[in-house]
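Since the structure comes first, as structure tokens, the remarks are kept for the end.
The complex appears here without one of its protein chains, the remainder shown in place.
Chains here go by letter, A, B and C, matching the order in which they are written, and residues are numbered from 1 within each.
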Amino acid sequence: MKSRLLIPLSLGIIGFVVLLTVVAHGGQFPLLDPAGTIGLLERDLMVRTVFLMLIVVIPVFILIIFVGWFYRAENTKAKYTPNWENSAMEELIWWSVPLEIVLVLAALTWSSTHELDPMRALNHPKDPVVVEVVALPWKWLFIYPEQGIASVNEVAFPADAPIEFHITADAPMNSFWIPALGGQMYAMTGMSTSLHLIAPEPGDFAGRSANYSGEGFSQMTFTARALEDDDFENWVKDAKASGAALTPETYAVLAEPSDTGPVRYYGSVTMPFSAILNSFMSMPVMDHIEHH
Amino acid sequence: MFGILTPEAFIHGPIETGAQLIVVGGALSVVLLLTITKRWKWLWTEWLTSLDAKRIGIMYLILAGLMLARGGVDALMMRSQQAVAVGAGTGYLSPDHFAQVFTAHGVIMIFFVAMTFMFGLINCILPLQIGTRDVSFPLLNSISFWLTATGAVLVNLSLVVGAFAATGWLAYPPLSEIAYSPGVGVDYYIWALQISGIGTLLAAVNFIVTIIKERAPGMTLMRMPIFVWTVLGSMLLVLFAFPILTGTMTMLALDRVLGMHFFSTDLGGNAMMYVNLIWAWGHPEVYILILPAFGIFSEIVPVFSQKRLFGYTSMVVATMAIVLLSFGVWVHHFFTMGAGANVNAFFGIATMVIAIPTGVKVFNWIFTMFRGRIKYTVPMLWFMGFLFSFILGGMTGVLMSVPAVDFQLHNSLFLVAHFHNMVIGGVLFGYFCGFAYWFPKIFGFGLNEMLGKVSYWLWIVGFAMAFIPLYILGMMGMTRRLDFVDAASGYHPLLVLAAVGAGIIALGAAAQFICYAVSTFERKRHMDRTGDYWNGRTLEWSVPSPAPFYNFAHIPTVHGRDAWWTMKEKKQTHEAGYQDILLPKNSCVGLLIAGFSFLFGFGMVWHMWWLLPVSLIGIFVTIVVRSFADETEYVVPAHLVKATEQRHHK
Amino acid sequence: MKKHDTHEQVSFGLWVYIMSDCILFASLFAAYAVLHTQTAGGAGGAELFDRSFVLIETLILLTSSFTCGLALLAARAKNTVGVWLSLLATFALGATFLGMELSEFGMLVSEGHSWAASAFLSSFFTLVGTHGLHIFVGLSWLIALFIYLGIRGLTPKMSKRIVYFSLFWHFLDIVWICLFSLVYLLGSL
Partner (left out) sequence: MDLSVLPRILTWLPMTKHAHTDIPHGTLGSYVLGFALSIFLTLLAFWVAPQLGTLAVPAIVITALIQLFVQLIFFLHLGSESKPRWNLVIFSITGLIIAIVIVGTLWIMSNLEHLHMMPLTTQELYEDGMVSPAHELH
């Protein structure tokens, strides 16, 4: 029965793989060919880890298939040793070989975790552009302290320049993630987490929240735009000319739970990031919500 | 009087009303059937008040089957919603309803399918394997089952009245705090987990004492079957992990009811601590589920390779290494919270170290098969399915234990595919394998092999087709818990494929149900006359099938590992003559305590405060009355034992 | 046919349950350890904790633990009156301890330091309150023992139950030792 099964089984697997490649053909794979340098380093780390593990996994798969097939009951030619139950030699092998692989992986983990620490500055000739991110009930607010402007659901920064994100929230926990540029970081109320990314080439990248935060979570997407230096200047000028102002009052309206809405800009900012961050220290949250 | 319970709580949208009708209709039809066939008395004496571990085990298995159906429907709703919803608001489920579905799916599958299935198999088989007539505390065993059943009732009651939590199966604050989740959903979640959690903890105490104190003479620790070792490891993990869940749920309940500030966003509360504490329980929980599955494989691989288990000591060391290490890894669930490189690296490396003992187990199974005579019965097929799925799942798990890689893969569908590889491919396949292997011992007749294989292959194909696309979607940057996707994202075709896969899994589950029904009808054809259906190696195969209510007429003395195999080889016969046997009488204390706990939970959910003292006094009175019961055991006369034994061996 | 003697299993089972209860207190204590500095501008431990009050509470609980030991000895000596006296003493001391704790909580709440005032007070009330709840469970257990003792007298089963109760009651002492040292004493430094 077993061998009769091998042909349909292998045909099924090949057919399934072909079906998958056809179906997945259309989409982009930001995690496999990222645009940001940090994303590239994280992908290389992923690939290296997978290859290290394949050293053990592939032989195990082959061993299972061979042993499972060769020692089937029908094959009476195979050796049969019903009472062979222990051998120090084999035990030593499969305690020590995985241990060595894990030691290599552990060294790789220790160095890569420190190297790719999201809170770590990027040493780059240009000084970093600081962008303050606030996760609101189902929309993203971006504040530019130096430029004195703010935007919703769209963040722009010069290409080939380090970006220093300071992230907080005025909503249930979210996670700020631009897959094409690099790893995500949680956005939490009363906490300021930081993330350092860089986009060597100009381009538009999809960004979204990666942690469920209520009904509008699926809509919480934004576009991250890496621009040439002069394009970025024009973008800042357009935002300044938008005429809307981010004041404590307009911020309060914005922070109301609502659908994500269109991209919009604020020419001036009088509700700074620190005010949002510290608004959670003193007031009990119930008053905080009522007075919106 | 009714707290915040109002008639509106009974009215829902179209889909929930459908679910309401199924739940209420199902319950009513059972009541009707029992009244027509006049089987209330039989139900009360044979099942509801029974203290026989085997009966309680069968009730656990039935509860697990019902909850698997409920959790499976949730899964189908999620897959079909994502396959249909392209663009905002296009799916048939509203975002809030979709959130309730994936939260209920997680809670039901982990707490009321996997844990109940595990306790079902343990209750049916463990006492037989260690050669004892009952667990150490039979009444506590009944109380534990009925508390778990109460938790399941509370979760499903949220379909009928009120709503369930819409926060994800671990209900992270601030979303689960009263400010952002004002409804009763999170309260249903908390009290279903608290009540079933206490039941699980008491069951763990029961089985730890049973394994350590009730083994047959001669069965030293190193002669116990590996399934008993893994259950001991799993119960120790329950003993040490569930109190952390109880503490964390208490703090969340106090935040919501008394306005405390453990995890609130203001006045010093710290939501990150909830994440830390819930995962300090969360990770040991997944090892609680997988260890007995490892134990089941260590039982069936030797039997179907017709060879002794390879490396018994190494398996025991690996099990206990996993038990200890599982308490040192929980931060890999929140690397992206930003605890700093030192913390992330330490816990990432600890996670990899756990892969070593797990790998050792796989090698020991393979070398049990090496130079054996492998019979590909249905249990052995489930084991092969487990092997391939679990190794892929283990690889993706170790991949995500590297923090810098996890920053990209956290909360993505890659993660979802990984843990389904471990929970379906590992835990569920393990328990299906155990159920198919011990079905003859529990019910007395074998399962239809052909239908068993059909359902196996449907499960395997459906499982691969449903979750391999999710790995690919994870690489495309799709996160979990999305109730719609954009057309431009290119995710849609793969989601349709995954939905087809989920449909095939549903066919597989249906085929299993048909297999059980057909096997019951044609049970005459494959009765288990000898009690040793698979030419087994451990003590449960030394008694007739289904095992008599007293388990062993003569408590066996054990002379080595694979106790039944050595007894068969030595043709060891037990001494002649039968003695009276003492067994625990039926008791309704389990039902009463669970009923009062239900009132307590319902009162907490709907703020009917008067119910709390009433239910607590009820429990106190029940215990006091029980303390006066002196004749808690009845005698099984020797001649009845003799008659039962002879009827089986004719 | 002698009934199953389960004394060894029950005392081992109770010990295993007590270990899991230690973990419950450990998780509440971990929360207190993290949150005890978060007084949200309100009063901290130094202002709120009265060391002499807690000393009296501790001495009362230790004495009740001693009388509980006496009850054990009396039960083994089959001295029914001795058992009644020592268990009643244990109950009285335990009830006084609980009364003092509740009065301390009442005083704190009346002065405006309720559990909803800050994360520190939330974790303090919950940690010490859970121990108080366990004392309440112990006292209810004693009442159940009194009912049985009153009706059936000092049967062998009764003396076993005194052993089980004393196991639980001494365990509460151990939790209280950690509590008064790490919460009250360190908090009031």
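Throughout what follows, contacts are C-beta pairs under 8 Å (C-beta built on N, C-alpha and C of every residue); 3 or more make two chains touch, one makes a residue touch a chain.
It should be emphasised that the depicted structure is a prediction, and the values quoted were computed from it without experimental measurement.
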Practice problem: Taking the whole complex into account, name the chains on display that the unshown chain touches. | Solution: A, B, C
Quiz item: Among C:Leu85, C:Met100, C:Met158 or C:Leu182, which one is in touch with the chain left out?
Solution: C:Leu182
Quiz prompt | Residue touching the undisplayed chain, where the options are B:Gly25, B:Gly340 or B:Pro637 | solution = B:Gly340
Quiz item: Which residue, A:Ala210, A:Val236 or A:Leu277, contacts the hidden chain when the whole complex is considered?
Solution: A:Leu277
Practice problem: Spell out the interface residues on chain A facing the chain that's missing from view. | Solution: 37, 114-115, 117, 119-124, 164, 166, 188, 190-194, 196, 198, 273-274, 277
Quiz item: Which positions on chain C touch the chain that was left off?
Solution: 5, 7-8, 11-12, 15-16, 19, 22-23, 26-27, 29-30, 33-34, 51-52, 54-55, 58-59, 62-63, 65-66, 69-70, 72-73, 76, 163, 166-167, 170-171, 173-174, 177-178, 180-182, 185-186, 188-189
Exercise. Since one chain isn't shown, list which residues of chain B touch it in the complete complex.
Key: 212, 236, 240, 244, 270, 272-273, 276-277, 280, 324, 327-328, 330-331, 337-343
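In the analysis below, only the chains that are shown with their structure count from here on.
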Quiz prompt | For chain B paired with chain C, centre-to-centre distance based on mean C-alpha positions, whole Å | solution = 34
Exercise. Could you please state the distance in Å, as a whole number, between where the Cα atoms of chain A are centred and where those of chain B are centred?
Key: 32
Quiz item: Out of chain A, which residues touch more than one other chain, so two or more?
Solution: 281-282
Practice problem: Indicate the residues of chain C shared as contacts by at least two other chains. | Solution: 40
Quiz prompt | Touching residues on chain A, where the partner in the complex is chain B | solution = 1-2, 12, 16, 19-20, 23-24, 26-32, 39, 41-43, 45-46, 49-50, 53-54, 56-57, 60-61, 63-64, 67-68, 71-73, 78-86, 90-91, 94-95, 98-99, 102, 105-106, 108-110, 112-119, 172-173, 175, 177, 179-180, 182-186, 188-191, 193-194, 206, 208-219, 221, 280-286, 288-289
Quiz item: Which of the residues in chain B end up touching chain A in this complex?
Solution: 88, 95-96, 99, 166-168, 172-175, 177, 179-180, 264-267, 271-272, 305-314, 334, 336-338, 340-341, 344-345, 348-349, 352-353, 355-356, 359-360, 362-364, 366-367, 369-376, 384, 387-388, 391, 395, 398-399, 401-405, 407-412, 461, 464-465, 468-469, 472, 474-477, 479-484, 486, 489-491, 493-494, 497
Self-check item: Footprint of chain C on chain B - complex, ascending
Solution: 136-137, 140, 201-202, 204-206, 208-209, 212-214, 239-240, 242-244, 246-248, 250-251, 254-255, 258-262, 264, 266-270, 273, 277, 280, 579-580, 582, 620, 623-624, 627-628, 630, 633, 635
